[in-house]
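Note that this complex is displayed minus one protein chain, with the remaining chains in position.
Right after this comes chain A.
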Amino acid sequence: MKKNLRLLPFILLLTGCQSFLDVQPELQVDESQAITNGSTAEAAVNGLYNRLGSDSYYGSNFPAISYLSGGDIQWTGSQSDPQQITARKLTADNGYVGSAWSAIYKTILQANYLLETVPTLSDPQLTADRKNQIQGEAYALRALSYFDLARGWGGVQLILKATHTPSDNTGITRSSLDDTYAQVLKDLTAAEPLLGNTTNRNKVTRKTVWALRARYHLYRKEWEQAETYASKLIDDAASYKLTKPYNAFFANNAVATTESVFEIAYTNSFKNGHYNWWLPPALSGRREWAPNDKLVTLLNDPTVGGNRSELIAKTVPPGNLWYGKLYYRTPLGTDPAYVIRIAELYLIRAEARAQLGKTTTALADLNAVRDRAGVALSQASTKETLLLAIENERQVEFPFETDRWFNLIRTGRVAAVLGITDVNKYVLPIPNSEILADKALTQNPGY
């Protein structure tokens, strides 16, 4: 009996621990519990902006691909990826191109999640207006993402549903460029009525959609609509006007000025990567690239750059090296990323009007931008001279933003301006990693 008593503790030890293996993360949340109510939906839509502003997208890589390709920026660092882009000797292995592609599709996935989940939520805190607003933002940012893919890579595969399991979204082939753009328009059209007609420079509103549409129609050479949509913002002078002087939209830590239609906000905990590549080592960057002599000359020319010379500065002697200082703030990386500014809408409308033969009003729009920069007003009077003047204006107005390369490709002027005659190089290569992982995908010719 006594011996049997000794068995007792052992039996007690065997009593169960059924839920012992059910361990849940505390820093992350399972998808099923992620977007469940109003506040989590709001957080998830913020997550969409976070994706849009990631380093690989508007946080630096995507704009860099554009301005590095544009012939005005020189490669001054040690990394081979930006060197390839600057020299326009891109291969399908290029890391910048690969990570930008990947980041854009991550943004699209987040939008797809929101579009799939938010309509199903039932939370009294989440009003119909808020639901619409969130879906509108998701549509609009998906449109922006496909627009960026289209102008970068051409027609791409259209992923319009969320990916949950490995078998989702497989075997989708590339759509044509027209179909890709059609999706952009479809999403913008869907977004417009869902969004409020308010002004918010860090988030998408109906006005942001108009601005994106203006740019879309310009790229599609739909001049009347480009003019119409650009006018919707330019006419809203209470909300949007050109800041004067030029640097007022970024200097002295300015954020969300009237200049900005849509800029991405950063903090010390969510950084814009641009500073690292532009600033010289003495200012805590790498100066991996810098404005080249041609651009420095243009910006410093009072008749061309005007007060846009504030975009650049020189390191202290004996270095005396020019560097770009659009992204300059302390703490480092808190500079906004400029997605679309009112100056661009002026130049969109100027171009659309020039194309439509409205040379006088076109010139006025152009000169609004020139006037703000403190340069003499243009006297261009013909469509051709106006278009050239607008092209040149864009060069010095947006040298460190996402414009120059795509603009020259759009207008077909890239061969004339940059001497690049191989049309295969007018689009970026599809990243090798994507080609390897996705048998349904075809590479752009020439890569």
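To be clear about the criterion, a contact is a pair of C-beta atoms (placed from the backbone, for glycine too) under 8 Å apart; a residue touches a chain by one contact, two chains touch by 3 or more; residues count from 1.
Simple rule for what comes next: contacts and distances are computed from a predicted model.
Trainee: Which choice in "Branched-chain amino acid transport system substrate-binding protein", "Chemotaxis protein CheA", "TonB-linked outer membrane protein, SusC/RagA family" or "5-methyltetrahydropteroyltriglutamate--homocysteine methyltransferase" gives the name that UniProt lists for the one chain left out?
Mentor: Listed in its UniProt record, the absent chain's protein name reads "TonB-linked outer membrane protein, SusC/RagA family".
Trainee: For a quick check of understanding: of A:176, A:284 or A:382, which residue touches the chain that isn't displayed?
Mentor: Within the whole complex, the residue contacting the unshown chain is A:284.
Trainee: Of A:176, A:253, A:267 or A:442, which residue touches the hidden chain?
Mentor: A:267
Trainee: One chain is left out of this view; which of A:23, A:128 or A:238 touches it in the full complex?
Mentor: Considering all chains, including the one not shown, the answer is A:23.
Trainee: Provide the residue numbers of chain A that touch the chain removed from this figure.
Mentor: Counting only chain A, the missing chain is touched by 3, 6-7, 10, 13-14, 17, 20-23, 25-32, 34-35, 40, 43-44, 46-51, 53, 78, 80-81, 89, 91-93, 95, 98, 101-102, 105-110, 112-113, 156-157, 159, 163-166, 168-170, 172, 202, 265-270, 276, 281-282, 284-286, 315, 318-319, 321, 330-332, 431-434, 436-441.
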